[in-house]
Each structure stands twice: as C-alpha cells, then as structure tokens.
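Read through the structure below, which is laid out as structure tokens, and then see the notes.
Yeah, one chain of the complex is gone here, protein chain that is, but the others are all in their spots.
Order as written gives the chain letters A, B and C; numbering starts at 1 within each chain.
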Amino acid sequence: MKFIRVSEEDFSVEAELAALADRRAGAQVCFVGRVRDSSPDADLQALTLEHYPGMTEAEIGRIAEAAAARWPLTGLRVIHRVGRLLPEEQIVLVAVASAHRKAAFEAAHFIMDYLKTEAPFWKAEETSEGRQLGRGQRRR
Amino acid sequence: MKFIRVSEEDFSVEAELAALADRRAGAQVCFVGRVRDSSPDADLQALTLEHYPGMTEAEIGRIAEAAAARWPLTGLRVIHRVGRLLPEEQIVLVAVASAHRKAAFEAAHFIMDYLKTEAPFWKAEETSEGRQLGRGQRRR
Amino acid sequence: MKIRYFAWVRDHTGCAEEDVSLPEELESVADLARYLAGRSDGHAKAFADLKKVRVAIDQQFAAPHASIKGASEIAFFPPVTGG
Partner (left out) sequence: MKIRYFAWVRDHTGCAEEDVSLPEELESVADLARYLAGRSDGHAKAFADLKKVRVAIDQQFAAPHASIKGASEIAFFPPVTGG
C-alpha cells in the first residue's frame, strides 16, 4: 500500500494517481512541489538537492506509517527527487487515496509538513551570482 | 487565473498541473474524485451525473472567487464531468497553486467541500438491480 | 413561468421543463410547490415531502418561503450530490 522513492528520476502525476485507483477509494489528494524562484530578483538558475541516503527513506517510511495509522488510507505514494533541478521542475509528490476526502486532505498535508521538517534533504540555490551554500528556499 | 469546465470530457491531471506551473508557485495541491463503489455488495455498474447547466458553472465560479479572495493562489482549475461514468473513472478535479503549501491545501479542501454542498450535480447509481433514482453515493 | 425539474424530481413529474401560467395568488416557493403538486399523480409524488426537495430561483438557491414574484425560471431538485 505504501510506495516511497528517492531518486533523480522525474515522475508522472497521472501514473502515480492511476496506481492509487481502487474501487473503494473515491478521493485522491496529491501535492506536487516544484522548484520555486523565491529570490527577490527572480534569477534562480537551478536548485541542487542532496540527501542522506538510507536515513531519508527511513524517515519518510516513519512519516508514512504515522499517516497510515491515523487516517483510513487505501494507498500512499511519496516520491522525492534529488540532484540538479531547474525552475518549475517537479521536486516532490505526495499522493494518498481514501474513501473519504477529509482523510485524504489531512493525510497529504500531514505527510508534507513532516517531510519538510524531518526528512534529511538540503537545497542549494544557483543564481547568476553563483551557488548559495545550502541556503535553500524559504518555506513553501 | 481561474479555469472552470463542466462537460462529459475526461481530463489529464498532468496537463492540468502543468497549466498551473508558475515560477513563483512552488506548491500545487489537487484533488481527484473517482467513481467509488460504496454499495454493500460492490456491484456498482456505473454512475450517471446530471447537472443544471448554467447554474452549475455560476456556483462553481462563486466558490472559486471565494477561495481566491481568501488564499494567495496563483492559479485554480476546477473540472467536473457529467454523463455516464464507470467505477474508478475520474469525476472531478480541483487543482490549485500557491507559493505556500498550507494555502494550497486549505483552498483545495475548501473548494471541494463547497462543490459537494453548493454545486447542482446529481448522481444516479446503476447496480445489477437497476438504476437507483438519484440515490447517489454516500459522502466521500 | 418556466419550471424545471432535475434527477428524481424529474423522474416523478415525467418532464424536465414546462411552461406554466400561475394564478396571481401564489407568493412563495412553497405555494408554488403545492400548486404544481396538483398537476398530475407524478407531480404529487415529486412534491409529497417538501423537505426532500431543493429549489433555485433564476439559478440561485432559495428557501421555501422565498418570494417567486418576478422570477422567470424556477427549478426543483433533490439535495445535490456532486463532487
């Protein structure tokens, strides 16, 4: 029921939601995080995401377990990309399915909040002035 | 910034989210409602959705306005299908984009809640026993 | 006045839409529903329990006590079940 992937590979939202289809689950909620240019002069060139292999997957696994224990989900998929990404590229997908839309919304929101604070990923921004050491983006 | 469509046509979640991409919007939340079999004996054959043309679009427009006034969204798309739909088919899409994930989650949830209670759509279920007059599905 | 019916309300009345000349004394949505109930057995069934029927006046939701004066289109239908 749970699928977690951390890699450089891009993802298809369509395919991820199709993988969650289930006769009993009428509600699917997905969050897609994209590379955002939050620099004051809008000159972000790229973002590089690094992570702590092993620990990342374990932390995301714990977050997913917690969500599945708290809400009646029929499926849950988390994909996080690493490496160099350009503005507007997809970074992260959290997709959940449930019979109930409230459960689906709350679970997806919960997973995203914990991903932001508990999963060991770091962003470094490249602007026309060069690379900013791990400054990362401001919070979405 | 707002796109609303009510028709028999299916939709591509991928294409809808791509249409919302924006350098300043790092957060996209979408809800996809699918035909769910909530009958006790799981024998739903199809669902037929009818609506009140004109009023439907106006109600969805009002809900969208209210969401856009309350949260800082960079884009908003609502697609609702009508006609005969099979189990697991997509019925409704609500997709929003924002610089902030909390705004995106809350706005999408708000729009779905109001769609359920304010937009003049009616579902009729077909089971192996025949068509149920407007009984519709239980709440998701 | 144009009267429209949707979903099981229409299944009972047997028509989706009808043009009806209304007596002057009808004031409210509830008056109208009681009047329409007299048009056929199907109409009577459709309006048998007014608590199960919703109404829109000129494509805006309205309460049973709302005035129908000046309206050009009134629709009756079950509680909505979209989404």
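Quick notes
Definition applied: a residue touches a chain if its C-beta (ideal position, glycine included) is under 8 Å from a C-beta of that chain, and two chains touch if they have at least 3 such contacts.
Nothing here was measured: the structure is a model prediction, and the numbers come from that model.
Although it is left out of the displayed model, the omitted chain contacts the following shown chains in the full complex: A. Among A:Lys2, A:Arg24 or A:Lys116, only A:Lys116 touches the chain that is left out of the view. Only one of A:Val13, A:Val29, A:Leu44 or A:Ile91 touches the absent chain when the whole complex is considered: A:Ile91.
The chain not displayed touches chain A at residues 33, 49-52, 54-55, 58, 80, 91-92, 112, 115-124, 133-134, 136-137, 140.
Convention: only the chains that are shown with their structure count from here on.
The greatest centre-to-centre distance from chain C, using averaged C-alpha positions, is reached by A.
Note on chain placement: the centre of chain A and the centre of chain B lie 23 Å apart, centres being C-alpha means.
Averaged C-alpha coordinates put the centre of chain A at 49 Å from the centre of chain C. For chain C, residues that reach two or more other chains under the stated contact definition are 83. Shared contact sites, meaning residues of chain B that touch two or more other chains, fall at 33, 112, 137, 140.
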